[in-house]
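Partial complex: the chains shown occupy the same locations as in the complete assembly.
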Amino acid sequence: MIPDDSSRILEQLCAVIAERKQGDPECSYVASLHARGLNKILEKIGEEATETILAARDSEQSGDSAELVGEVADLWFHSLVMLAYFDLDGSAILAELARRSGLSGLEEKANRTTP
Amino acid sequence: MIPDDSSRILEQLCAVIAERKQGDPECSYVASLHARGLNKILEKIGEEATETILAARDSEQSGDSAELVGEVADLWFHSLVMLAYFDLDGSAILAELARRSGLSGLEEKANRTTP
Amino acid sequence: MIPDDSSRILEQLCAVIAERKQGDPECSYVASLHARGLNKILEKIGEEATETILAARDSEQSGDSAELVGEVADLWFHSLVMLAYFDLDGSAILAELARRSGLSGLEEKANRTTP
């Protein structure tokens, strides 16, 4: 279960990314990705997807999921960095997930609360 | 901002996926993916990553982000389906995102509340 | 070793692809990909790359390379279909491979014989 205490992690992480995007590329990884442009961010998404796939195969053989969790976290993180490039954040994804997954109550709420 | 009302979407979606994984592959997309095995789930992650990359390039040209949001939602959804294959869910990813991103308060909370 | 008799396979395959590209999308897979546009061709490259990666992991476990050979062939085939979209063919790739790989004699020949 996703703990109540961490339910706002995505929201806070998106706020951090939006702030760092404006920062000094010398000091911030997020700022450096944005300074290098959209293709560089998209290359990272391709890389992290490949690493997720390989880590899943490793995890199936080893029974250890720590590497896999790390790779999915990297994939989602770079997805959020890419969304920030378009001035979007994770809320749009959560609303779409609710809508597509037929979570009817959730869908209604998401539609009500996102612009 | 991620609306308060939708903050539990990920948690509820993971519960739905975990339940559907056990279901009839004829009736449930999630069950059919699990019945076809890990490679089929990983192929979907590769496909959705590529479609996300192409949608981002389209979005940059068109200024319309609806397709992009849909592709990232698909990528995250199939990530969650893959995690369910390993009996994991989104909580592990949120905890790792908090830890890696140096969200110190969040990290502390995530460490406190995840096993 | 690549047999002498098959050394012109790539050349002949590129000629076939260039011809089929102009054909009826109802009758030709190559024509149907071109009719659906560049994104559809690029999605296929992403899919075949993922399938190649998974087949390599399978091959390492099983010791059987037939599936892997088929997936790399698919990846190269769709690369050639994509090059045809830009009115290019495999000769440009072979010349670049010679140049980059420091095959000095080959590089010299490739530079001499490509326009």
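Note that the chains are named A, B and C in the order they appear, and that numbering of residues resets to 1 at the start of each chain.
The working rule: a contact is a pair of C-beta atoms (placed from the backbone, for glycine too) under 8 Å apart; a residue touches a chain by one contact, two chains touch by 3 or more.
Everything numeric in this text was worked out from a predicted model, so none of it was measured.
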Message: Copy number of the whole complex, given 3 identical chains are placed, is what?
response: 4
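By our rule, only the chains that are shown with their structure count from here on.
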Field: Distance between chain centroids, defined by C-alpha means - chain B, chain C (Å)
entry: 33
Message: Measuring centre to centre with CA averages, how many angstrom lie between chain A and chain B?
response: 9
Residue list for chain C, restricted to those that touch at least two other chains: 50, 53-54
- prompt: Of all residues in chain C, which touch chain A in the complex?
  reply: 50, 53-54, 57
Query: Which chain C residues qualify as touching chain B in the complex?
result: 39, 42-43, 45-47, 49-51, 53-54, 58
Statement: Within their complex, chain A touches chain B through residues 1-16, 38, 41-42, 45-46, 49-50, 52-53, 56-57, 59-60, 65, 68-70, 72-73, 75-77, 79, 82-83, 85-86, 88-98, 100-101, 103, 106, 109-110, 112-114
